[in-house]
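Written out below as structure tokens is the structure these notes cover.
One chain of protein is taken out of this complex; the other chains stay put.
Then we have chain A:
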Amino acid sequence: MEIIMAFVCGFLFMAAIYLILSRSLLRIIIGTGLLSHGAHLLILTMGSFKGSAPPVLADGVTDFVDPIPQALILTAIVISFGVTAFFLVLAYRAYQELKTDDMTLMKGSDDNE
């Protein structure tokens, strides 16, 4: 399964980078969303899927999956959510001020830096 997940993560990264390199601001943020999904799945995959039970103590269960990657991903999810929310508002404000969301038009000019 890990082999397949490695390809899935690669695919998610590929799609994310393709979106990040586009012109529209919204697409770029969607791309970052895909990128964080890819990264989270990658961390989980690298921790291996060995074990058959969730990492919660229960009677008679000893075969837990690795809890460390899960803790890392939990932290990462929250942080990427914070950043995504910030990006979205930034894009919204940028569009309000600049009247465009086209990255090719958003260049500082010499007199406006």
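The rule is short, and it goes like this: contacts are C-beta pairs under 8 Å (C-beta built on N, C-alpha and C of every residue); 3 or more make two chains touch, one makes a residue touch a chain; residues count from 1.
Here is the rule we use: contacts and distances are computed from a predicted model.
**Student:** I want to check something: the complex is missing a chain, and I'd like its UniProt protein name from "Protocatechuate 3,4-dioxygenase beta subunit", "Quinol:cytochrome C oxidoreductase", "Energy-coupling factor transporter transmembrane protein EcfT" or "Na+/H+ antiporter subunit A".
**Tutor:** "Na+/H+ antiporter subunit A"
**Student:** Of the residues in chain A, which ones touch the absent chain?
**Tutor:** Looking at chain A, the ones touching the missing chain are residues 1-27, 29-30, 33-34, 37-38, 40-42, 44-58, 64-68, 70-71, 73-75, 77-79, 81-86, 88-93, 95-96, 100-104, 106-108.
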